[in-house]
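Here the complex is missing one protein chain, while the rest keep their positions.
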Amino acid sequence: MTLPVAAQVHFVPMTRYELPAVVVEHRQRATNQYELILHAPPIAARAAPGQFVMLRPMRTHAPLWRRPYSILRANPDKGVFSVFYSVQSAFTELLALKPIGSTVQTLGPLGSYFVPVRTARRHILVAGGVGAPPLYFFASRLMPTLQAGEQILILAGARRRDLLVGLDEFRALGAEVRIATDDGSHGYKGYVTDLLQHVLETDPTDAAVYACGPNRMLQVVAHICLERGAPCQVSLDAPMPCGMGVCLGCAVKVATPDGGVWYKRACVEGPVFRAEELVWD
Amino acid sequence: MTLPVAAQVHFVPMTRYELPAVVVEHRQRATNQYELILHAPPIAARAAPGQFVMLRPMRTHAPLWRRPYSILRANPDKGVFSVFYSVQSAFTELLALKPIGSTVQTLGPLGSYFVPVRTARRHILVAGGVGAPPLYFFASRLMPTLQAGEQILILAGARRRDLLVGLDEFRALGAEVRIATDDGSHGYKGYVTDLLQHVLETDPTDAAVYACGPNRMLQVVAHICLERGAPCQVSLDAPMPCGMGVCLGCAVKVATPDGGVWYKRACVEGPVFRAEELVWD
Amino acid sequence: MGLTPDMQAALGRLTLRNPIMVAAGTFGYGVEYRDLVDLSELGAVVTRSLTLTPRMGNPPPRVAETPAGMLNAIGLQNDGVDAFIIETLPRLREAGATVIASVAGETLEEYVQVAAKLSRAEGVAALELNLSCPNQARGGMEFGVQPELTAQVVAAVRQATDLPLIAKLSPNGGEIAPAAQAAVAAGAEAICLINTLLGVAVDAHRRQFRLASKVGGLSGPAVKPIAQYHLWRVRQSLPDTPLIGVGGVSSAEDAIEFILLGAHAVQIGTANYVQPTIALEIVQGLRDYLTTHGFPSVDAIRGLVQ
Partner (left out) sequence: MGLTPDMQAALGRLTLRNPIMVAAGTFGYGVEYRDLVDLSELGAVVTRSLTLTPRMGNPPPRVAETPAGMLNAIGLQNDGVDAFIIETLPRLREAGATVIASVAGETLEEYVQVAAKLSRAEGVAALELNLSCPNQARGGMEFGVQPELTAQVVAAVRQATDLPLIAKLSPNGGEIAPAAQAAVAAGAEAICLINTLLGVAVDAHRRQFRLASKVGGLSGPAVKPIAQYHLWRVRQSLPDTPLIGVGGVSSAEDAIEFILLGAHAVQIGTANYVQPTIALEIVQGLRDYLTTHGFPSVDAIRGLVQ
């Protein structure tokens, strides 16, 4: 499966499925981080990097909402895909209890995805904390399609060393990985956006940037790229009650062609937006 | 450990513990029935048959309340006790997910208990559906204390064969077991109270009755016993928000010595009441 | 038993194939769900509330999860009634939906104009007046809480349309019966209740409100006991008026509870987000309940709990 190169990032009509996905594996990856592997052939077949699923581990009233999880990898042949999550609160505590063979109600694949910029030679992926999973998926799909002279550079940041996600996997792809931590416990001491600034300083013209992480980080990433004219796609975080475009809870402010502003939906027109489209308040 | 024979059933000041009990085993006993074995030495040491614990498998807002579960067996030497439950709704679905080694917040042992009537020779235990666990615990503690000529008779009833609980265990104790199902799929076709009526018809004077099951069944049991003058203790079902005597949600109407009525608490003065004390509306 | 129960719901001049609708603002325009839900099997689709001109809505964050519920302050974001009539309505009709259009406005005049436009359009089965949206700076809230204002809007819209008229009311002023009576007296043929309850949520760590507009409307399972209380109370004071129950319904049992308390129809809101197929599952669950218990029709169970 290859990515539809010509696709528009901002709106793609999509095929989505609502089904009980079977847990085929539930791997603990760190103290409270898990990879959940689900059997759901139609979702595995259509998932594109940057897209997500809405999960419901049990019929509980509290937590009430499903939660969105980015797709980490998908194997259409085996009909499985996986998500990577860290246990934070009631919802993820519940999710972590799901045994192999049980089912998780799943809606997906949802939302927009990262689109390779074919004019660029350096694909810079900026991952903040648990923003790594969709970028790993993107890198894994992008890598085999690279032309001679094209390369992938991963900039990964987190507050502390133990909050860095997926470094080994990025490296296993053969991509160059540079690291920043706020406290200097691994790699550069400072923000991952400092690394980006530095990389783009030399020559921004052949670069394209794809980022996922906290919205504050993304705002800086977008700013740096716009200033230097590097095409940039960011995957935003927003509260998502429905994940399928009906509640308008996930509003993201965008510029309209007529010079005004309007709200788009992070769950349908996003979560991946072109940086130049976004209006940060 | 033997039962405090002289204890009053209606009010006993109690020692109770609030602690995180560790799941040491979680045995599936039938399609959706489980025995949960918890490590909680102080509770195991003090549990008396008929008493219960309030369980909280996770910090969820819905289900909100803890739920009461009767103690099925307790091994003070090993510091463990167990409860038997059937999966019915959100709470028990959650409980069933608890893996070995996880903890369940537990308050207990709580409430009053069955007190052997030492003047009786035939101890008749009437179990309706999931009312069996506390009676099994009672039978297992009573059996070794029986004098020559004393015996235990179990009358077990349920709607259908597959809803009968704990028959093998009762039999393993060496007690005689008679069975009734509403649909006749096992044993006598009809109510377990018909069996009781029949048993007491012959000679009620040497009998004592101990019952647990749906309140409607208990009302009939109490009526039959009062009519025939057989001492009777019933363990009532009531909604229990707190289980420790403060909310007054588990009110049970009782006759007061002065000829009036008042509400007692199923969780403190009960769940085991002497039949003659109760006022059924 | 064995016979298929009669699922029809008669609300005055409006007859629905079954009493299960999706609530205003919680099913988008309806068309967004077409791939997941066969709209022709729903009793009705209530649209998001429509205003005279497009509304951008409130700044984010607009939603916050709360225990068994959620707060929203969407602020009536919609493309305006004209865009609805031209672009969305034909697609809803094509999908076989029975369409109830929700009407909102900041002024009495705006309600009237939106209602008039919708009456001229083809394929609107009824109008639901959102007299109770707490997210507007002016308008909404007051209309649905004060009986006199409720009556004014209903009477004015009644002049502008021949469509069946539903007044949707708010629980934020205490007992709803006075406003419901005023609405019926002014020409509303059915009452829908409840809209969301006023609430706030705070982020203790950032020390700020969770919603950009501070106050939002509470919905979801948490509010079901309150919604059922109001349904039952209004049923007592208006024994003959068709009532539509809404608030916290997320299973067939929930819907049945409202009908037992006297509702002619039931709307599903927040639960659509949690389980996109829930409305049709509830239709089926209601049918099963009637069959299992041997009731010939939905009407047969209405008001059995009093």
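Note that the chains take the letters A, B and C in the order they are written out, and that residue 1 is the start of every chain.
By definition in this document, a residue touches a chain if its C-beta (ideal position, glycine included) is under 8 Å from a C-beta of that chain, and two chains touch if they have at least 3 such contacts.
Every value quoted in this text rests on a predicted model; they were computed, and no experiment measured them.
Trainee: Which of these, B:Gln105, B:Gln151, B:Gln197 or B:Gln219, touches the one chain of the complex that we don't see?
Mentor: Per the contact definition at the top, the residue touching the missing chain is B:Gln105.
Trainee: Among C:Val31, C:Leu131, C:Leu261 or C:Val298, which residue is in contact with the omitted chain in the full complex?
Mentor: Selected residue, touching the omitted chain: C:Leu261.
Trainee: Write down which of C:Val215, C:Leu238 or C:Leu280 is the residue touching the left-out chain.
Mentor: C:Val215
Trainee: List every residue of subunit A that touches the chain not included in the displayed model.
Mentor: 61-62
Trainee: With the missing chain put back, which residues of subunit C would touch it? List them for me.
Mentor: Contact residues on subunit C toward the absent chain are 66-69, 71, 145, 172-174, 197-202, 204, 207-209, 215-216, 218, 220-226, 228-229, 232, 248, 253, 256-257, 260-261, 289, 301, 304-305.
Trainee: If the missing chain were put back, which residues of subunit B would it touch?
Mentor: Residues in contact with the chain left out: 15-16, 18, 56, 61-66, 105, 107, 238-239, 241-253, 261-263, 281.
Simple rule for what comes next: only the chains that are shown with their structure count from here on.
Trainee: Please identify the chain with the largest separation between its CA centroid and the CA centroid of subunit C.
Mentor: B
Trainee: Could you state the distance in Å from the CA-based centre of subunit A to that of subunit B?
Mentor: That pair's centroid distance is 53 Å.
Trainee: From the mean C-alpha coordinate of subunit A to that of subunit C, what's the distance rounded to whole Å?
Mentor: A distance of 36 Å separates the two centres.
Trainee: Find every residue in subunit C that makes contact with two or more other chains and list them.
Mentor: Residues 67-68, 221 of subunit C each touch two or more of the other chains.
Trainee: Got the subunit A residues that touch at least 2 other chains?
Mentor: Residues 61-62 of subunit A touch two or more partner chains.
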